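The complex appears here without one of its protein chains, the remainder shown in place.
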Amino acid sequence: MCWCGSTEVYQDVMNHEAFQTLEAFETALKNNLALIPPSMIYAYASLKMGIPFANGSPNLNVDIPALVELSIKNSTPIGGKDFKTGQTLMKTIIAPGLKARMLGLEGWFSSNILGNRDGEVLDDPDSFRSKEVTKGSVLESILQDDLYPDLYGNYYHKIRIEYYPPRGDAKEGWDNIDIQGWLGQKMQLKINFLCRDSILAAPVVLDLVLFLDLAQRAGMRGVQEWLSFYFKSPQCRPDLKPVNSLFDQDDKLRNTLRIIMGEKVIDHSGLDYYENKG
Amino acid sequence: MCWCGSTEVYQDVMNHEAFQTLEAFETALKNNLALIPPSMIYAYASLKMGIPFANGSPNLNVDIPALVELSIKNSTPIGGKDFKTGQTLMKTIIAPGLKARMLGLEGWFSSNILGNRDGEVLDDPDSFRSKEVTKGSVLESILQDDLYPDLYGNYYHKIRIEYYPPRGDAKEGWDNIDIQGWLGQKMQLKINFLCRDSILAAPVVLDLVLFLDLAQRAGMRGVQEWLSFYFKSPQCRPDLKPVNSLFDQDDKLRNTLRIIMGEKVIDHSGLDYYENKG
Amino acid sequence: MCWCGSTEVYQDVMNHEAFQTLEAFETALKNNLALIPPSMIYAYASLKMGIPFANGSPNLNVDIPALVELSIKNSTPIGGKDFKTGQTLMKTIIAPGLKARMLGLEGWFSSNILGNRDGEVLDDPDSFRSKEVTKGSVLESILQDDLYPDLYGNYYHKIRIEYYPPRGDAKEGWDNIDIQGWLGQKMQLKINFLCRDSILAAPVVLDLVLFLDLAQRAGMRGVQEWLSFYFKSPQCRPDLKPVNSLFDQDDKLRNTLRIIMGEKVIDHSGLDYYENKG
Partner (left out) sequence: MCWCGSTEVYQDVMNHEAFQTLEAFETALKNNLALIPPSMIYAYASLKMGIPFANGSPNLNVDIPALVELSIKNSTPIGGKDFKTGQTLMKTIIAPGLKARMLGLEGWFSSNILGNRDGEVLDDPDSFRSKEVTKGSVLESILQDDLYPDLYGNYYHKIRIEYYPPRGDAKEGWDNIDIQGWLGQKMQLKINFLCRDSILAAPVVLDLVLFLDLAQRAGMRGVQEWLSFYFKSPQCRPDLKPVNSLFDQDDKLRNTLRIIMGEKVIDHSGLDYYENKG
């Protein structure tokens, strides 16, 4: 099952006791706890029946301890959250490139215009807050500001989503990126992405359905972190940071598949290149 | 030694016999063969003295069999060609991202405006031809059109460099990328990069000087393909294709350094993630 | 005197009785009516002393019947409101061009990023509301949707101002304009303006000071509608619509000056062209 519904209102419930264990969650369900959003009920039903579940929206959904517990108990792989399709896809392509070249970041301003119901829903500040959370954290794990405070310790990241009916089912992102090179010299990068949300999301849905089915057949369960490639805010173990770079995610996806197939992983190490030479 | 001179006139001399062996090249040098460009004479002097050499321009320079032979004979590491700094840097960041998501490519139009002597030199069609060659081939090894002919078998790639004095020492790239998603739906990506050539090139020079010195101390010689990260058109073995994706180049650079240090390479394989869990 | 302070909180007080007559206003001043904003007190002082006054901010300021009455009584020319410098300047340049060619308008989305205190103030929704009002109405008088409902009867106009500290004292506008040509074919125009607010505003201040002094010497008083050229939301007679097209404003400015000088106005009529021919 793959959740593709609109964004739900943001709720900071991660620490609420009803979501910490499966037992507490099932009790809360029976008591009709109002805090439980609709998408979470669908997710529960899916996992209860042993059907793998992917969360394409920024809602918490399966991203609570109770449902991770159920997914492990029922040997049901899960993945989430929020399909990575437009502006955030580009962000996790470009940020690793700037980082690789150690170009400092002063600011990243992202504006989006959307015309359909998705945009209308996100015009509501409470719904936008859910999106802001999944979209806002992608730079941190890529830039490693703890290792490079001079370059990435103080950038300003602002994201806007604007309902704009003339755009219809299409979507448009505009990014302005302020970077710094040697001697503190300032440079700017502007990205204008004229795209279509459903066209970018549909293959993500298909890939996830196929890979979650494969995972279940291969005996994998719980959070499928190797499918982070498809998500804005990859669900991961509480003691780890998510990987956001599209290229690290791509390496992980492909090398995990190679391991499942019993093939050697690819690491691009270069010395064999010279050994072959002899 | 690191060559940072302006672009020389394009010459299709790869098959000329004077460039095939060190012996023939030295004879041609003595006979003042007019075909030998100035930068090649500097490169020869450098290698003859056992000094590692990096080629920051699109000139052939050390990219001929005769000088590769000399670099191996004298245990002198070499690298080239053409520093990857502005528009091509962005191209090898974005193209791997589009490829990872299997977005088809219909066309890529790249225009550059430059204001200083570099731009003036490239306004000459013969000099531009050198640049067009190093800039033009970067997409092929990334997109693998032989494996994905439907997606990448028929794209139109056009590059323009325009002398525009008001831009001064700064440089500006404008890219229009026409892509296709599911159902043949068309999307567009526009990149406007307001950058500064020397600011982006200077750290490349420093890195190359340090790494080529390291390579020589580590007993490495000939083409240092693991330094492809820094070049638009990486010099490589005649029987191999160059790697152009900035991220594959980055993996190769870092993992090669790890091997030299005796450390384990990083491959982002994911199963250990779940094993740790237990 | 020229008011260049930051934007005050929006107040819909146009119909409040204290602002309708000079007498009521002076009574309210004495009673310290809290609704009277600081800028209005400066304006009153200026007009009371017979000093011409220009309002460079979106505050109401002199745009109330009481102060118009005082400006006429004291023979003191006034003008406002909100200097036209960046994105709105471009909007009143481009919209008349689209209108001249009868290109239909589906939507106009304008985003601004500002880094200094002006941006910080406008990040406050109540202050932004003042700006939204002066910026939002400029298209109406240009496009004449009453005459051309098919072309301009249903466009979507959205304006955003975003505080973005990395931009510093500079300012950046991004406009997306969705237009329609024959057969309903859609086209898009994108404008990215990298500008500097104070550099664009300073000559406006100087021109206004000189022209208001000229007006006073020429015996003109009250609202100087011929200076609309400098304002986002030109103050005008209650029974008239403001002129917003930069080119109509420019014609009016120049022809008014010609009339004051006793010169013939310029109307670009063309038949004399052919008469001269003979």
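By letter and in written order, the chains are A, B and C; residue numbering begins at 1 in each of them.
By definition in this document, contacts are C-beta pairs under 8 Å (C-beta built on N, C-alpha and C of every residue); 3 or more make two chains touch, one makes a residue touch a chain.
If you're wondering where the values come from, they're calculated on a predicted model, not measured in any experiment.
Determine and list the chain C residues touching the chain excluded from the picture.
89-90, 93-94, 96-97, 100-102, 181-183, 185, 187-196, 199-200, 202-203, 220, 222, 225-226, 229, 237, 240, 243, 246-248, 250-253, 255-256, 258-259, 265-271, 273-274, 277
Which positions on chain B touch the chain that was left off?
Against the missing chain, chain B presents residues 106-107, 109, 111, 113, 155-156, 158, 160, 162, 164-167, 172, 174, 176, 178, 190, 192.
One rule holds for everything that comes next: only the chains that are shown with their structure count from here on.
Nearest 5 degrees is plenty: how much rotation brings the CA atoms of chain B onto those of chain C?
Best-fit rotation on C-alpha atoms: 180 degrees.
Same residues or different residues where chain A meets chain C? The copies count as same if more than half of the interface numbers are shared.
Same, since most residue numbers here occur in both copies.
Averaged over CA atoms, how far is the centre of chain A from the centre of chain B? Could you give it in whole Å?
Centre-to-centre distance between chain A and chain B: 32 Å.
Would you mind pulling out the distance in Å between where the CA atoms of chain A average out and where those of chain C do?
Roughly 44 Å, centre to centre.
Which residues of chain B are in contact with two or more other chains?
Chain B, residues with two or more chain partners: 192.
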